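Every protein chain except one is present and positioned as in the full complex.
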Amino acid sequence: MTHASDRWESAILIALMSVIILYTIITAQRGRKYFIRRIPGLNAIDEAVGRATEMGRPLLMVPGLSGLGVVGLQALTIFSYIIKTAAKFGNKLIMPTADSALYTVAEEVVRDSYAAAGKPEDYDPNSVYFLSDRQFAFASGVAGTIFRERVAASFLFGDFFAESLIFAEAGQQVGAIQVAGTVSTTQLPFFIASCDYTIIGDEYYAASAYISREPTLLGSLVGQDYCKIIFLLVILIGVVGMTVPALGKEWWFVQWFTLK
Amino acid sequence: MTDFWTKLQAIDRRYLYAALLIIVVLGLLVPIPLPLAVGPQARGFYQAIETADPNKIALVSTLWSASTQGENRPQTRVILEHLMRKRLRFALIAFGDPQSTILAQEVAEGLAKQYHYEYGRDWINFGYRADIAGTLKGMVKDMRETLKRDSQEDKPLDQFPVMKGIHNIKDVNVIAEVSASGNYASWLGLVVGTTDAAFCYAPTSVMAPELYTYIDSGQMKGMLFGIKGAAEYERLLGIKGFTTRAITPVSLSLVLLFVLIGLGNYGMYAAKRRGGNA
Partner (left out) sequence: MNLQKFLSAAFPPAHGHWKWIAILLAALGCVVLFFALQALPGRARKALIATMTFLAGLFYALEFFWPVDKKTDENFLTFAVPTVGNVINVLAAFTLGLGVFSLVRIHVGKVTKLREGWENSVVLLVSLLVMAIAGLGFRDSLFFRSLFRDVLNSFDAAMFATLAFFIISAAYRAFRVKSAEATLLMVAALVVMLGQIPIGQYITHVIPEKGTFASLFRLDNISNWLLLTVNAPATRAIGFGLGIGGLAIALRLWLSLERGAFFEAKAED
C-alpha cells in the first residue's frame, strides 16, 4: 500500500484515528483531566539515577540501532527526562549512538536537557558520541564501555535486534540496574530475562506521558486507547460475522477488511 | 552439603559457558541419529516451490550478512537446491546489506555447478538495492525498467534468456526471502496482494515467533524456523547436509539449558528450605 487509494478502508481508519488522537490532545490542552496509572519500569528510573549517584558511577543510555524516526525520537524524549533528573545530582552520562543522523539530534537533546535542568555548564560534549552503524561493531563498542566504565544504571530504549542481549548481559555482569523498552517484540524476552524492568509494546510510546504527565501527552495516550477500542470492535464484529453462517466471508464488513 | 545445593542457584557463568562450548563441539563431532519432525510451516514452503508454475520465475531475496550465516546460509542453500531440482528459473535480489548479494551469489554458484545451472539462462542476480520500497513498487509494475541491469555481468536484463516472458511481479511464482531482519513488512505492504506468487520467509530463529501472525493470516505460505527449518527442509529434500548434522548441537544445547534451569530451581528450593529451617 503506497497510496490511500490502494486501500481506502485502511486510509479512512488512519484518518479517523488521527482525528481521535488530535481531539483528545486538544481537550487535554484545554484543561480536561485524564488519569493514567504509573508503570513500575518507569518508577525505577528515579531509583536507578539515585543508585548511580550513590555509587559515583555513570549512567548509560543506548537508543539501539534506531535511526532518525519516531522510535529513535521517542527514545530521546525518554532520555531527556532521565537526563533532567540526573543533571540535578550531577551524574556522569554516556550515550553512544549507531545512527549518525540520530547522533546530531541526540547531542542537541542532551545539551537542551541540561539547560532545562538549570545545569548547562555540566554538559559534557564527549558524553554523546557516534560509535558505528555496523550492528556488531556497535554492540562490541557498547559492551566494552559497560565493562570499562562499570556503569551503575543502563537505559536501553529504541530499536534493538540481536545485540540487545549483549548489552543486557554486559550490564547484568557489572551489576547495573537496567531499564529497557523496545518496539522490537522479538527482543522483549531477552530484555525481560536480563533487565530489572522492561517496558512492553506501546508502553514504549506512552512512557513520556507516564513520566511527565504533560496534558498533550496524556491526551494523546487516551486517544490511543480509544483507537484500540475501535480495533477491538472491528475484531469482535469480524469474529461474529465469520461465525454467523448467514453473514460469513461474503458479508460486506468482512469483505471490507479482507486483503484483496 | 546444603551449601552445595544452594550454590546451584547461582552457578558462575563461566562454568555455564564452558559447558555450552563442550556440548556444541561434542554435538558436532558425534551426531545423534534422531529424525526431526517436519512442521507445517516448512512443509508449506516446500509445497510452494513444489507446485510453482514452471513458466514463471522464482524470486529469492536475501538480507543477511556474515554474522547470521550460521542460520541463513543453509536456509538459502536448501531453497536454491529445491529450485534447481525442480528446474525452475530463479533470480536473486538483496536488500538491507550489500554483503548479502555476494554471499547469496557464492551459495548459488556452488550449487549451479552441481545442477548444471547456467548464469543468465537459468538464473540471474539482480544485485543489491538500497531503496527497498521504491524497488518493490517498481517491480510490481515493471521489473526490467526498475532493475535495468544484473549485478554480475552488468548487462541490461533484456539480454538474458532467463528473463524471457518475465515483465512484472505477476510473472513470479514464488517469493522467498532469507533474512536476519524484519524486511517482511515491505513485502507484505507493497507486493503481497498484487500477485498470486506464494510469499515464504526464512528468518533467524530469534525472529521467527513474530512471523506466525502472517502465517496465521495466510499472507505467508511457509516459513523456515532458523536452522531447524533448514534441517526440516533437508529432510523433505531427502538430503543429509550441514543442518541435519548441526541440529544435534542445537538439541544438546537446549537439553543443557533444561538441566541448568532444573538445577537453578532446585538450588532456589534448597535455599528456601534452609532459610525456613534456620
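In this document, chain identifiers A and B correspond to the written order of the chains, with residue numbering beginning at 1 in each.
We adopt the following convention: a residue touches a chain if its C-beta (ideal position, glycine included) is under 8 Å from a C-beta of that chain, and two chains touch if they have at least 3 such contacts.
Only a predicted model underlies this, so the values are computations on that prediction, with no experimental measurement involved.
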item	value
Chain not shown, its touching partners among those shown	A, B
Among A:L131, A:L156 or A:A176, residue touching the chain not depicted	A:L131
Selected residue (touches chain absent from view) among A:A139, A:A153 or A:V179	A:A139
Selected residue (touches chain absent from view) among B:A198, B:I247 or B:A270	B:I247
Sites on subunit B contacted by the missing partner chain, in the whole complex	9, 11, 13, 16-17, 20, 24, 32, 34-37, 39-40, 65-70, 99, 131, 134, 141, 209-210, 212-213, 215-216, 225, 228, 247, 250-258, 260-261, 264-265, 268
Residues belonging to subunit A that touch the chain removed from view	2-5, 11, 14-15, 17-18, 21-22, 25, 68, 70-71, 73-74, 76-77, 80, 97, 100-101, 103-105, 107-109, 111-113, 115-116, 126, 128-131, 133-137, 139-140, 144, 148, 162-163, 165-166, 168-169, 172, 183, 185, 190, 192-194, 200-202, 204-206, 208, 212, 214, 216-217, 220-221, 223-224, 227-228, 231
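Simple rule for what comes next: only the chains that are shown with their structure count from here on.
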item	value
Intercentroid distance (Cα basis), subunit B paired with subunit A, Å	29
List of subunit B residues in touch with subunit A within their complex	13, 67-68, 133, 137, 180-182, 189-190, 192-193, 204, 206-207, 209-210, 217, 219
Subunit A residues within the subunit B interface of the complex	1-2, 135-136, 161-162, 173, 184-187, 259-260
